[in-house]
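Note that one protein chain is taken out, while the other chains of the complex remain in position.
Moving on to chain A:
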């Protein structure tokens, strides 16, 4: 038994010791085509996130802070609030889950000092630890090492490899290199990304059940609790999604009831924009076209801010 364990431990240490070499090899051109679990940072189109943080660093004392996933930063245009005279910043990032929201709140809340928070709550982001968001953030943030505490939550090996990659070999590339924005996207000051994509017919989707993770629920509540305790007015909303996607979710009522229950518990407003008729203008399952955003933002202001009572 002793011999077996000695050899096992020896093998374990050898594997760990040479692991950085594997990460380095995964970056070599040609080899990178085979390595699906490595080297995602340098190929990420993280441009809009980088610009958003650059923008946020020079912004302070706003009226309204928007949080959430791509449905937030592609769906809520700060310019729509000009008529209300509100200073708005959109801090949404790709696939942002409550865990990443808490990280960003810790980083920006004091500086941006918002009076209100408009938080896009997508049940989908509660179903995972947010590896997409993690990759998005560590590829552009210099303080990425502070996100190491998120690593144990991931089932995927990719965030761990990406983190090690950034730590060992990728210190400057993604933050100081060329900013790559999708050619269909335009970054708008204030954190919004406007798309030029046209509405598409969305193919039928398989039925899915979105099971919210307990730890994400706990983080969601703790963030909500801290915001309410700071006397920040919070508005929760579910962004409109395509009819095809909406009807593919089997347990939407359960998830809606959960959010409603939490909203009532903390006495914050909550509205699901899938409950009202909006133009079916989506370029994919969940993202609105430019016309769709305009339509949705009018409704959003009508529902939450008609009395401008912030």
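Here are some notes:
By definition in this document, a residue touches a chain if its C-beta (ideal position, glycine included) is under 8 Å from a C-beta of that chain, and two chains touch if they have at least 3 such contacts; residues count from 1.
Here is the rule we go by: contacts and distances are computed from a predicted model.
A single chain of the complex does not appear, and UniProt lists its protein name as "D-alanyl-lipoteichoic acid acyltransferase DltB (MBOAT superfamily)", one of "D-alanyl-lipoteichoic acid acyltransferase DltB (MBOAT superfamily)", "RsbT antagonist protein RsbS", "Multidrug efflux system ATP-binding protein" or "ABC transporter permease". When you scan A:38, A:192 or A:304 for touch with the missing chain, the hit is A:38. Among the residues A:15, A:28, A:151 or A:276, only A:15 touches the chain that is left out of the figure. Not every partner is drawn; the one left out touches chain A at residues 1, 3-4, 7-8, 11, 14-15, 18, 22, 26, 33-38, 128, 131, 155-158, 206.
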